[in-house]
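Worksheet for the structure shown next.
One protein chain omitted, others in place.
For chain A:
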Amino acid sequence: MTQLTTAERIALYGGGGLLLIGTLGIGLLEIVAGAPHPVSGEGQIVHETLVPLSVRSSIMLLGLLLWGVYAASSVAREPPADTSI
């Protein structure tokens, strides 16, 4: 049975957690406590958000960065066993 190491937990749970906060968490908050989104004449949804979009973007970017650093740093770790050869 395999399980994540501590470093993997930080990168994967941290990165995934931040992405989930940015999408699902803040999304739910906006639905429950935010302003309704009226549609403009051009069909564009006009955003009046509770959490500034730049803050939301930064949270998600940080999550993606954690994933990226984890993926890039994989190369420095012990290579995985290959059972196909």
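Everything below uses one rule, namely that contacts are C-beta pairs under 8 Å (C-beta built on N, C-alpha and C of every residue); 3 or more make two chains touch, one makes a residue touch a chain; residues count from 1.
Basically, contacts and distances are computed from a predicted model.
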With one chain of the assembly withheld, which option in "Propanoyl-CoA C-acyltransferase", "Glycerol-3-phosphate ABC transporter permease", "Ribonuclease P protein component 2" or "Thiosulfate dehydrogenase [quinone] large subunit" matches that chain's UniProt protein name? "Thiosulfate dehydrogenase [quinone] large subunit"
Residues from chain A at the interface with the omitted partner, ascending: 1-4, 13, 22-23, 27, 44-45, 47, 53-54, 56-58, 60-61, 64, 67-68, 71-72, 74-75, 79-80, 82, 84-85
